[in-house]
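For reference, the structure is listed below as structure tokens.
Shown here: the complex without one of its protein chains, the others still in place.
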């Protein structure tokens, strides 16, 4: 039995972690951390958990948690995990950080985009970027996992094979992303009220969203050199789901079949990446509630560009599901343990 | 390994059956019946099933299916199951009918409300109404299960304890129900287009909805005499969920605590019925994707009435989940096998 | 040119007042009151008003406003208008209060349901309940208008003719209402976040909603005696719209034609009440953005009940539109001046 603690269990990503872990027999949640709801029953915050998770929310106490837990998930605002984690903690428990604190290797880039002083830069080098499809082996032996951002997960998986194979000019890469509202969190803000979001579509963070350097870093590894790209997220009136539409110039003429073979080579054996049939566009509804990422591409001969697409549930593969996938790797379990949910439709 | 066949697998209830059964190791779907999509891959109809259910849709063939399957689910329009089922079929396989064909014991009532001639009235007597919370034992030994309607399931479970205990005057019973759009099925009708349903609320089937006699029959059994009640369904712009708000005159003064004790007595040990804490109203979001029914009540001293409430996922406890629950009973499995999904929120 | 001031112009009802008044040539808004946004451009709060209402929000100053304005709208929380209005104010300007402060004639009932001490009970007697279809003449000569609540407007108009004619037993009246989310206001609360409301349906204020005594008072006037009824509102995932489904026992056998004639007698000449054709149920989408209330009824011979239905835009006929209708009456203008908007669909 794996003992798991969650710091930040009452945000949407934390709630999704609880949902996923509560369906397992081999994991026990021993700590429902929540600064906002200390001493309140977890099920009073998330009534779906009534009779399922009848525990009480507790304050953050990373040191004590490290003693009691085998794995600690931090689903907390930027900066908090970095301020709580330490060599001592890591010597006792695995840490999977769902925030951005350890995703970016260059601490200067992190501090510039997040406007936060990093509290434990000495641990950045050790942290492993928790995208199993790219870093499966490194994850298995890590102590500290930087669970990827939602947009970066979907963007990177959609674009990676073509960038890695040199089939696209990474300098022309434009990523236009669309996200459901759960990505904005559960904070009480006018901007996220039903009437403000419903029947509406808008871009935000234009030319400045903080997931940009994270995507650039991963695509840069694929391209073998630093990459600067355009990334624009949009808010869509739906609860869950991210859709990525990415554009880039092709470096050479290429057929559908050849490009399909590239994607299949990278993802054919991946449990959670589905390369769709020709001309079938990814849709968020087809992955909802599951850990899948659906990807596909369309070659546009007229413009010499390829359009790469990806769809994903932002709370599962984009957050909690990927964290569980990483936990499975850390503990030598089948990668899909507890992640066999069939996408729910409608 | 239980071999299951589904006739009508490409409607929303059929699709939900596939979702639930595909997460199990002890059930194999051997027949994806669909008159509309014969010879097409099931995953081309429901792309969420890509790489999960890569089978081909087949025409209806109840006779052959009865030979190959242990259990047959019919998720089909009214009248079809009654026309296909027979003594011969029932001697070979269990049949769980998700349509209304065998729910109403009085064939005259069925024919009057459904405007259909019943094709096999001789089987109505044998059929067991598949509401496990009321008929668990009868279900276990049945050959033919009449899986309850969505509204009747939620309405009956919300009202039953008070009707059975004689605490309400059943003649004053008014049931006002609200349903998500998946209850209307996947037929291509203008009325169910996104722009027609979205940002809209309406009543339909006022004083004439066909679930009315089914509810009346079950509440009548509880009351010990025939009951005539008002039932009005409404269409709500959401995919899933049924909410029932029921009103009735109390037959005597009663405290919250006493009434709570009644509900707890009926449902305290039920795996899928949650009696909520005082003053917590059921909400459809707290049960989405799960087999739970959440119920609660509010005594109104001013009016001498009680307001009974229930919330449920219409595709799970209201259709496919309840069918699976019945299947579990038929095959001597734990009642919650394959039904442990934690409600998904948001 | 009528000079209008709005106290509380940045709530949803206030914003709707601005929308309606800005389409007129005979009204000038001279005061955009908003405690929350003092000194900020109105269009920065409601960007739809960019280049349309480029004024600055100002603090509340009822005294000064009374000097400058011909009519003052208060779209403010309960209690505020009563604390600001006075004989001096009323001697200078007409006041249309969109809050509940002057709707209920019995100050004890008001204070019991609203848990507020009424700050100017001496003005309650003078205030006229601003439902033009019932009190047109009184409104025309009033100084202080109590603009009705959203639920009471729709409920009263749906039920009034039958209660007044004695065709229903008012003691059996049950009103089950459904509302869009704008009725909950623009406050930043977790409960009104998109992900909390979307894909959800719930009852709230069960057996205790504060619009109950307001409805009871009006229906009581119709019935000629005090009435106690059940009223249950529900929250629906849509921006606008209220749907009312009301149930009552008929006092005698009556035909469709006779009852239709009753409704037509009351509403046939009403500009904003549409009695729909037989068996056409009111739907909120058909009145959106307009000042219409659509009503209809269905006689249920089986139960001896009638189901009365009404649909309305809660921000127009349920708030700002009705306030404008009252303003028109106060100033001797055509009742539909500035209210000729055709409902917008989809």
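Each chain carries a letter (A, B and C) given by its place in the written order, and its residues are counted from 1.
The rule is short, and it goes like this: contacts are C-beta pairs under 8 Å (C-beta built on N, C-alpha and C of every residue); 3 or more make two chains touch, one makes a residue touch a chain.
This is a predicted model, so every value here is computed, not measured.
Per the touch definition above, the residue from B:9, B:156 or B:182 contacting the chain not shown is B:182. Of the listed residues C:27, C:145, C:201 or C:287, the one in contact with the hidden chain in the full complex is C:287.
Only one residue from A:140, A:203 or A:262 touches the chain missing from this view: A:203. The hidden chain makes contact, of the residues A:10, A:239 or A:341, with A:239. Counting over the whole complex, subunit B has residues 12, 181-182, 186, 188-190, 192-199, 237-239 touching the chain that is not drawn. Remark: the residues of subunit A touching the chain excluded from display are 172, 174, 176, 178, 180, 195-196, 198-204, 206-207, 228-230, 232, 234, 236-241, 243, 245, 247, 281-285, 288, 298-300, 302-303, 305, 307, 309, 311, 346. In the full complex, subunit C makes contact with the omitted chain through residues 12, 15, 18-19, 22-23, 46-52, 182, 199, 239-240, 274, 276, 280, 283, 285-290, 294, 340-346.
One rule holds for everything that comes next: only the chains that are shown with their structure count from here on.
Highest inter-chain contact count (C-beta pairs) belongs to B-C.
Centroids of subunit A and subunit B (each the mean of its C-alpha atoms) stand 36 Å apart. A straight line joining the Cα centres of subunit B and subunit C is 38 Å long. Across the assembly, subunit C contributes 195-196, 198-199, 237-239 as residues in contact with two or more other chains.
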